[in-house]
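Every protein chain of the complex appears in place save one, which is left out.
Right, chain A next:
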Amino acid sequence: MTAREEMLAAMRRNAPRETPRPDLARLGVKFADPAAKFAESLQGVGGTCLRVPDLAVAGRAVAELPVRQAAKKVVSLVPEVEPGNLDLAAVKAPRELEGLDLTVLRGELAVAENGAVWVDAQLLPHRAIFVIAEHLVLVVDAAGVVNDLHEAYARLAGRPAAYGLFISGPSKTADIEQALVIGAQGARSCTVLLVG
């Protein structure tokens, strides 16, 4: 028998009597103002939320960000908000992205309960751009704010499983005497623009 067959057989042989799958329908939290709660949660994990009425204002808000003004290399996948100045088609290996100052990406969902934004990264030209950049800006439609992760996964359920992630604020660590330090390995800042 192969290791695969042997392991599956052992698990089936040793399994306890089947117990039913619990009903998850009653779980979840509801917030009076999910967008406000999202902003609060994001701030709690070291990020910043900016509310803007439309993409034009979003573009002006990004242009005014100190991290944008200081940035030399910018990748943007939201050209209507930020043109960017690095042509990803010319980047062959992801390690050439070292030194990237800012990445602007579209997020699809914002979770009020924990300040996380869902980014579908399946089609990113280089998957590293969200983590190798020194700073990160995420642009999310206000209609994409959900209360909690149950709602978030319910919205994602209709779509094919892809390479994607929840990002909740900037990279951080507390491994040295539990002192919270922002900017461990990934982005040193995370700004979320909630549009609409």
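We adopt the following convention: a contact is a pair of C-beta atoms (placed from the backbone, for glycine too) under 8 Å apart; a residue touches a chain by one contact, two chains touch by 3 or more; residues count from 1.
Operating definition for what follows: contacts and distances are computed from a predicted model.
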item: Name per UniProt, for the chain absent here [options: "Glycine/betaine-binding protein", "Cytochrome c oxidase subunit 2", "Branched-chain amino acid ABC transporter permease" or "4Fe-4S ferredoxin"]; value: "4Fe-4S ferredoxin"
item: Touching residues (missing chain, whole complex) on chain A; value: 2-4, 6-22, 24, 26-29, 41, 44-45, 94-95, 98, 111, 113-116, 126-128, 130-132, 148-150, 152-154, 156-157, 161-179, 181, 183-187
